[in-house]
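Just passing along the structure, written as structure tokens.
Some chains have been omitted; the remaining ones sit where they do in the full complex.
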């Protein structure tokens, strides 16, 4: 039995609420159970220097945790004067994941800046961030299309992410903090809606794991991401009833 | 007529929602209209060095704005590597305001750390932060009392804050961004529930103002703070009906 | 009796000495008793980005304390690698105070940079800094006029500042460190020569204070600033006899 009582292949309760910020061109409050991440997409009319005069755009992401999003308060990164290695790793991952489904030559020399701020953390903040950020990015592109700035959404599929791990010898989907903190192995999968692999990061926390175990985790991830992409389409109003 | 259609002495719609964070010892989501500030209180069993072995505790505050809490995205302070002067000014103000109503010798050598994170900004973020932080602080003390750590709440009254200003020649209460950005003068008042002045910060944005104008603003602030302290008591369950 | 033997409404001995720096376009060594602040005004031919091509100028200020300006040595901010929140608060205040009496469209796209360096501190460094900075700024504008760069001084009055506080139950003017460190309340007033309020910052250090007390402090401040503006005019050679 999992600490939360979930089946091994069961996601936490998922909620992707849009339009949660008055100002952002796209926004989504992504909840994976008690993990809550606020994702916004902001359109910037300037690209980074390496893209100037290329006709291409860029998608980038920043990530942060509120100091008391965690069980015990963490120091505020702005007060410490630097972002941790973990923060930088995660925000680079989010950016890569979103760029993997974006046609960078399809929206002019603009930059979409994604902000993922963790309001409450219970494991899986990076996967909730990626899943919610896709929704915010989609909205921002839709706004650009509605305003006539672009004629088609520069997206080549959906992307979502979920963690899987080995907990007490069993493969489980979408680890919460209780599982994550004692998992034997932990992997994050960023997959597209049509089954493609965008990013895999797997780590043996205790003993090395085998290829069979790894493939088991990948199967769970496919199931989870398929469900998450349905949530995304529902949130975006892209599904019937 | 004010841009929002409010009467000159009318607060925005106020909401002080408690228990919005699973982990914090106290929490309050303070909404002054479209200004939303998440306030948490965290108990730290260590005091700053200057209070060690004095038997006294401390209350301190940190403040931050999510990058897209504003109309146009602001740079993330953690990414820039430092907090702005404005941020530091505000967090120092919040700390002083809360300490003014706290008996620092009444809860042992502990530190209550208040975090005020602006989810959405539409003017008056520091006043919403102070008003909501008081609620979170009160809850944290109540938790300590419930756990038998202290026998009485170390609070000597309520504290709340509101801004007033001169907009198009008229004194108005609780400025939103539209008013704030074109006000002739702007003042923040931190007052106690029984009418005492804790902190006043008034600034002439255009021409210097007169004592009479200033007293007019103070009158508005008293009215506003009286209403805010009612909201605080309701949120804390300290009122009938 | 005040620790210094002064009457409650008596300023410390004031000295505003000009031309104390060979290079600066304006300079003033402001002494309020044992508080000594060296103020210089430097003309920069470039404005900050937000003012480019607006035809407007800017006045800004920086503040610093020499490490041994205080009773016990403080760490050097340059060595620590950042300015404290207090430093930033004060330098923002000085800038606002000076801009309140400056016609920003009256001296072209230039920036006047004020530096206030505390040589010795005995309370009231920010008020001495504002009072002396006005003198340095006035000189810099006069130099520009003498050189034919502008035809009129872009100033709409004088500005000076003084602190008042409640010490041992009495309202007193121009607190020195001995009083400041044990005052019940403390307020800084930035006023113009014709009685206008530019900035008010009042803080209850112990108990909240009342409106009546606050108005008492304001009356003292008016008296003090009136005297300070006379000192400014004398220093600038704008008075007979």
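Order as written gives the chain letters A, B and C; numbering starts at 1 within each chain.
We adopt the following convention: a contact is a pair of C-beta atoms (placed from the backbone, for glycine too) under 8 Å apart; a residue touches a chain by one contact, two chains touch by 3 or more.
Nothing here was measured: the structure is a model prediction, and the numbers come from that model.
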With 3 copies in place, how many does the full complex contain?
6
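Following the convention adopted for this analysis, only the chains that are shown with their structure count from here on.
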Sort the other chains by how far their Cα centres are from that of chain A and give me the top one.
C
At what distance in angstrom does the C-alpha mean of chain B lie from that of chain A?
33
State, to the nearest whole Å, the distance from the C-alpha centre of chain B to the C-alpha centre of chain C.
28
Cα centre of chain A to Cα centre of chain C, whole Å, reads 51
Which residues belonging to chain A are in contact with no fewer than two other chains?
81
Seen from chain B, its contact residues with chain C in the complex are 82, 84-86, 88-89, 91-92, 96, 100, 157, 187, 191-192, 195-204, 207-211, 214-215, 218
Taking the complex as given, what residues does chain A use to touch chain B?
21-24, 27, 34, 38, 40, 42, 44, 62, 64, 66-73, 76-79, 81-83, 87, 113, 115, 117, 119-120, 122
